[in-house]
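Below you will find the structure I want to go over with you.
Every protein chain but one is kept in place in this view of the complex.
Then we have chain A:
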Amino acid sequence: MRSLFKIGVPVVAAALALSACGGTKGGSSSTAGGSKACDLKIGFFGALTGDAANLGINIKNGAELAVNQYNEKNADCKVQLVTFDSQGDPSIAPGLAQKAVTDKKLVGIVGPAFSGESKAADPIFEQAGLNTISASATNPALSENGWKTFHRILGNDATQGPAAAKYIKDVLKAQKTFVIDDSSEYGKGLADIVRKDLGSQVAGNDSIQQKQTDFSGSVTKVTASKADSLFFGGYYAEAALIVKQLRAAGWKGTFVAADGVKDDGFIKAAGAAAEGAVVTCPCLPPDQAPEFATAYKKAYNSDPATYSAEAYDAANVFLDAIKAGKTKSADITSFIGSYDKKGVTKQVQFNDKGEPAHVSVWAYKVQGGKIVPDQEIK
């Protein structure tokens, strides 16, 4: 029987050690480079583990693909992608950002992925002059801080929110809409815009918490309100449970959510309950960028997912800057400011606030267990 104990302790110790490995790979030494600017780095900042890890991994893959393609063409002067795993957590993000800005070889960050962590980390990047291009943070307020280093390559919730409201009103022709948010920077911001745009059509409101699993209180409110549609501002982990529990309670309306729900994890967890759900996203369907889709599929053995293509474009902006010999913070900022080139998602161009100049929002639908493009919301 002692042997069991002997096995048990190492197993416990090993598991604890493994659990501690969720940190970063990046942020190493910062020795001065040679005359030619080589060995430069691009960072990815976002969740690679944690509740919404899939969204982060998709973005990292897109950026990685761009870097790998660049390295194939420029084998003598390679660029390295370093990852900063924030777990999507605003309380972890500032520490990681502090670590990132000490790396003098880092020319730019693709990220931070989510709005909450962006709010926490971007001031540090701004102070240190490290340029960021987020492929996914959509809270409108982020670009209102006067940060020079802040850029994002997709439409913010001030375009996505109204588009979602428009879809609910014009396409679904819904009469009563219930709105739920997850109390996060992203979810609440988006839901508030939808609430405002829908006006008197809003049949009721509720706020949930992230990581909540039992939604019987919300379900009662939704069914009691007799709403024919529901908008959820939040991420896919909670969305799947909400829609599942709503359907179990016999609610028949249309479930509408935004880009944070556009992930296979939503369908995997919700199963049949996800069928017919509508997801809006300021991102192009993959068939609009076939070359990128093929290359991505070859590299990762799966179709490009939400914001992979945006991350690819974002990384390419930095790669072009490196190619043009820009390594100083201010040079890169002005390089991005005057950038105007066709990417796989759009004509990539930024305005003086760091917002993209060209934006389109698409509606997607869950059909036969897959998220398929429905229509562009105009």
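Following the convention adopted for this analysis, a contact is a pair of C-beta atoms (placed from the backbone, for glycine too) under 8 Å apart; a residue touches a chain by one contact, two chains touch by 3 or more; residues count from 1.
Everything that follows uses one rule, which is that contacts and distances are computed from a predicted model.
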{"item": "Hidden chain of the complex, named as in its UniProt record, picked from \"Amino acid/amide ABC transporter membrane protein 1, HAAT family\", \"Nitric oxide reductase subunit B\", \"Spore germination protein KB\" or \"Transmembrane protein\"", "value": "\"Amino acid/amide ABC transporter membrane protein 1, HAAT family\""}
{"item": "Touch criterion as defined above, residue of A:245, A:306 or A:360 at the omitted chain", "value": "A:245"}
{"item": "Option touching the unshown chain, where A:196, A:226, A:268 or A:328 are the choices", "value": "A:268"}
{"item": "Omitted-chain contact residue, chosen from A:208, A:315, A:336 or A:363", "value": "A:208"}
{"item": "Omitted-chain contact residue, chosen from A:53, A:190, A:256 or A:277", "value": "A:53"}
{"item": "Absent chain, residues of chain A that touch it", "value": "1, 4-5, 8-9, 11-12, 15-16, 18-19, 49-51, 53-54, 183, 205-209, 211-221, 224, 237, 240-241, 244-245, 247-250, 265, 268-272"}
